[in-house]
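One structure follows; several queries about it will come next.
Rather than the whole complex, this shows some of its chains in their spots.
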């Protein structure tokens, strides 16, 4: 899962640059962006699916990659991700297609990664 | 739940007008928009939450009302809806606030409706 590793490093580097310049509200926003996906009345697993679909319809590739990887960490299966993508596609329209294509390719890399392990 | 009833009637009337003019692709889209929320690897219940959050971040009030009512039909609790709204708010930003306000008011009407029954 090469693209996933590359993404994580790029994200980490970007976050560090951001935090060197961030004011207090920005730091509070980043903390909130982490805490809102914690287990509660809805499970963290379901919340990651919510974050994924929100990211798909808003067409934010980095956000999609992030929530896809998080969903995997929560054990979300490929068949479940495929259905979440369908909902996003119907709500958000054909402009979401390039993003579900890239999401599908990320899932493929992961499979290949698993094969070689 | 006055606003809910009003919404349903308005939606019904609009759909009838739309279907009188719709070509085949439009009808196929409407069918797809119904079928994508069916039980599958993800439950219809979870899919309605996905549809709700997608509608919130895209700020489509009629879509929000529709998925809120559908979520209720699936037995989603207020505490769960509140957390879905929080995810939508963090992903979509303060421009989502007017929509979660209206969603909260819809939930209130529902409670009052239940009280008087």
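Chains here go by letter, A and B, matching the order in which they are written, and residues are numbered from 1 within each.
By definition in this document, contacts are C-beta pairs under 8 Å (C-beta built on N, C-alpha and C of every residue); 3 or more make two chains touch, one makes a residue touch a chain.
Model, not experiment: these values are computed from the prediction.
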Chains shown: 2; total copies of the one sequence in the complete assembly of this file come to 6
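Please note the rule applied: only the chains that are shown with their structure count from here on.
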Applying the document's contact rule, which stretches of chain B touch chain A when the two form their complex? 32-33, 36-37, 40-42, 46-47, 49-51, 53-58, 63, 77, 79-80, 82-84, 86-88, 90-92
